[in-house]
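Here the complex is missing a single protein chain, while all its other protein chains stay put.
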Amino acid sequence: MLTKLTGGKVYDPANGINGEVRDIYIQDGRIVTPDPNARVHEEFSLRGRVVMAGGIDPHSHIGGGKVTIARMLMPEDHHGHEHCRGDLTRSGVGHAIPSTLTTGYRYAEMGYTACFEPAMLPANARQAHMEMGDTPLLDKGAFVMLGSDDFLLRQLTQKQDFSAIKDYIAWTMHAAQAIAVKVVNPGGISAFKFNQRFLDLDEKHVHYGLTPRQILVNLARGLKELGVTHPLHVHGCNLGVPGNVETTLSTIAAMEGLPVHLTHIQFHSYGTEGDKHFSSGAARVAEAINANKNVSIDVGQVLFGQTCTASGDSMRQYGNAGSAYPKKSVIMDIECDAGCGVVPMKYKEKSFVNALQWCIGLETFLLVNDPWRLFLTTDHPNGAPFTSYPHLIRLLMDKGFRNDMMQKIDATAQAYSTLGSIDREYSLYEIAIMTRAGPARSLGLKDRGHLGVGACADITVYADLANKEEMFTAPELVFKNGDLIVRNGRIVKIVNGATHVARPEYDKSIERSLNDYFRRYHTMAMDNIRVGDDEIIGSDKGSIIVQPTGARI
Amino acid sequence: MTTPTTGAADTLPKTATQAAAMTGNDGSFQNVACPFCGILCDDLEIAKSGGKLKVVKNGCPKAVAGFERVLPSACPQVNGKDVTLAEAIVAATALIQKAKLPLYGGLATDVEGMRAIMALADRTGGVIDHALSDGQYRNFKVLQSTGWVMSTLTEVRNRCDLIIIAGSDVHALHPRFFERAVCNAESMFEPQLKRTVVFIGKGLDRSAVIGPHIGEVIQLDCPVDQVGDVVSALRARLKGVPLSAPFIADVPMTAIDDLAARCLKAAYGVVVWAPPSLNFPNADLTVQVICDMVRELNVTQRFAGLSLGGNEGAVTAGAVSSWQSGYPLRVSYANGKPEHDATRNSLNRMLASGEGDLLVWTAGFTTGIGVPKTALPTIVLGTPGLEMAQPPAVFIPIGTPGVDHAGRLVRCDNVVSLPLRNLGRTPLPSAASVLESIEAALHY
Partner (left out) sequence: MSQLTLKLKAAPSGRIDLSGLAPAVAVGASAAAIAQLPVGNGVRLGDVFTVSGTTGGAVTLVGSSDRIDGIGAGLASGTLVVDGDAGANAGAGMRGGMLEIHGSTGPYLATGMKAGIVHVTGNAGDYIGGVAAGHRFGITGGSVIIDGSIGARAGDKMRRGLILVRGTTGDACGSRMIGGTIVAEGGFGPNAGQLMRRGTLIGPKAERLPSTFADCGLHELVILSVMSRAWTRELGALAPKPLPGTVRRFAGDLATIGKGEVLITAQ
């Protein structure tokens, strides 16, 4: 069957297309150049409409233990946010931490067709995939967490051959069915188990004597040499600590040109200037990003309202639990592997700190020059629920609106921020880079995030409205693999997305030491850690796409 | 294709599918996960000969009873008459189709079974609750109102130097917990470590707390329903608050002070409880005071809670329910959306008060979990031999996940989940496959 999307204004930055009127043809789930004589079975007239590839969220906590702990911790998040069962859709709940099915529906209704869980513990990988398996309509993938797991810390302490470290990284990616690797508070989650409360870049872990710098460099180098496309995904030291901008700048310098992605950088861009000893470090961070082409970031924008933070960073989440609203939290030490911290949070416009966090995120967006290295996230649900992306897009595209919003926030924060003096407005082309083309390129999704021939037909069609929040809230059409799944903001078909993984090569002899390690110290055998393909394909009714790995350019 | 061996790790099946390929053959299975209690030990060796299973290595009474049980012959039945599986599914579908408020109980199944129950409950406007959720709600109430600081089995195994067992007969519920997480020969940190194990509560089985890594074993003899008083006193003393009573729930204040001193010296202390053991009124307050104490200790040192329990797939049911509906069980779909009420949607309460018009009971692991007494028409998906308080309208024998078919379960510590193998004991269908067939046959 051949489908034609006729006459839309196409924004396809991966192919350099900036708002040109073009026709797009879909056949068998792919974008094609049809045979000139082929019959068009179905045509959508998209005159005046904006056409982009389906949205890709490269950092959103949608599945895995900590999200479900958050769901359990926060019944109040669900009250008043119930979604009734439809003819096609299951019922569900949730505002900041929606149930899995609802998560899939809401993302698709916003024109997103792929979403990546950034903090999958190896010990929790099976559950993360099961939850993602219950998240329909989206492609998904997950970044496996390393860096506070005792196997790696022992390898580094024992100064094992670097090839063994690479083998372990690759083995873990295979076992956990991951597409990338994330490090969270490098070494810090482990250090917290030894009662350390902070671990700065060059501070030593009390038991292992290692520093976060060593862990970061080894992981980043390992991934580069393994040829994993997405660079090490770094949630740095000292999240949320005033003054952490220095740590962030030192971290960038520490990488010495190795590819690295610094995630939710807003939470790591705080200075200590002014009477309140809390200030924006966004300008300095942006300057460093602009100068270091090896670095990409996502922002982790804070938007006002109730949410619930969920992170692997048990050390910092314990530190932040005093600010919990409502006053409750879950902190866990997990399996000599990692940890987690779940802390409900209400960001208030009239709170100086929250208002300045809001400014810092927006300053970062507006001061970083290259949208190919900056992705649009709220670190869902940590800065705000993903459903607030359309509002965030309007803040970036509409300076008048942004300034109006700024008038509502705490006056001191306004005075502390340079936001009001920044004139930049994002274009649709740049938004398409930040929400599609950039994440796809960074994650190594060869046939996603663009509209060229051969691409997977994940396509979103928007009405071209002046109010960008309205425009991005409810696209008119969303196609997933060529199937029309959303029409005028309503789901019209249910499909299951694929799970994207990367499988770098490694020497299987690493399993000897792993098998011994799990047998001696763990409560789970090495073979049972491994998530089988049949679990994702059979039990979860999904599919697996292995993205190629290869040396990074 | 992998064939069964008695051999080395490199010939182990890599996935559940490969393990399933062993079905029907005699041989031996390594690293088998045991579904018969919530700690899901996964180091069992099980031999299969002539269709019978034998636990060869790393068994425990529960594992032996579960894997080696000789199943009575069981046939699908409608109103007590043997029928085919297809006929039983037709009869079950008709009953569910007719029901205005079906109650989905038991929920003793794996992730796939629970998914199928959730889908069916959503579709049919039913209520879901697990057979053992009274125990789980001692925890959920605390989680929902204050949260907690928790640990997991591997952390405890490697790190813990002070283990306080709070009023729970851990050994009876989890016969290998002490062996696997407390008395382990090797641990990663401080291999010379001698652990102190403290039992709070009379009559708790301490026999498994033995070995070169066990230092002192201390007993504070209080009635189990007063464990909360002892922990409350401990919490007060940890803060330096004087208490004038010479005894708290029969425990001398000197013993409580001694324990307080040990807590303050611990590198990594853990308080362990098993919710099913705290079977007395308002036991959630005992869980609450444990969690509050642990949280306060963390201001200056490290301490954590560890909740056990989770037998009969209870933790799995709570997890799947939470990720799909937002709430940990006791969810009603009667109004077309998930609505949570721990009191009103308690199935025990609903059955006692005669609410609902159909009971759909799933029990795939052990026979002892039973089917509760009710006047409602009942559809039972059960392991053969399941004890039933009354004859059901429809009985469909199902397999046990991890014995008769592959599956997955979430462990008691709520983070780790394990793959369950198909050991090919019988060709009985999974709960999921039966429930999916029922759902597919419904029409509204």
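The first chain written gets the first letter, and so on, giving A and B; residue counts start at 1 in each chain.
As a convention for this text, contacts are C-beta pairs under 8 Å (C-beta built on N, C-alpha and C of every residue); 3 or more make two chains touch, one makes a residue touch a chain.
Quick caveat: nothing in here was measured; it's all calculated off a predicted structure.
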Touch criterion as defined above, residue of B:A233, B:A266, B:V371 or B:L435 at the omitted chain: B:A233
Residue of B:Q97, B:S145 or B:N279 touching the missing chain in the full complex: B:S145
Among A:K9, A:R49, A:H78 or A:R126, residue touching the chain not depicted: A:H78
Sites on chain A contacted by the missing partner chain, in the whole complex: 74-79, 326-327
Interface with the undisplayed chain - residues on chain B: 100-101, 125, 141, 144-145, 228-229, 231-233, 235-236, 241, 243-245, 248-249, 281-282, 285, 288-289, 292-293, 334-335, 340-344, 353-356
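Basically, only the chains that are shown with their structure count from here on.
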Rounded Å distance, chain A centre to chain B centre (Cα mean): 33
Residue ranges of chain A in contact with chain B within the complex: 63, 65, 67-69, 71-73, 75, 77-78, 82-85, 90-94, 97-101, 121, 123-124, 126-127, 130-131, 134, 150, 154, 192-195, 207, 318, 327-337, 340, 342, 511, 515, 519-528, 530, 532-535, 538-539
Chain A-facing residues of chain B, complex: 9-10, 12-17, 31, 33, 39, 41-43, 111-112, 115, 119, 122-123, 140, 143-155, 157-159, 180-181, 186-189, 267-268, 298, 301-302, 304, 318-319, 322-328, 333, 336-340, 406-408, 410, 414-419
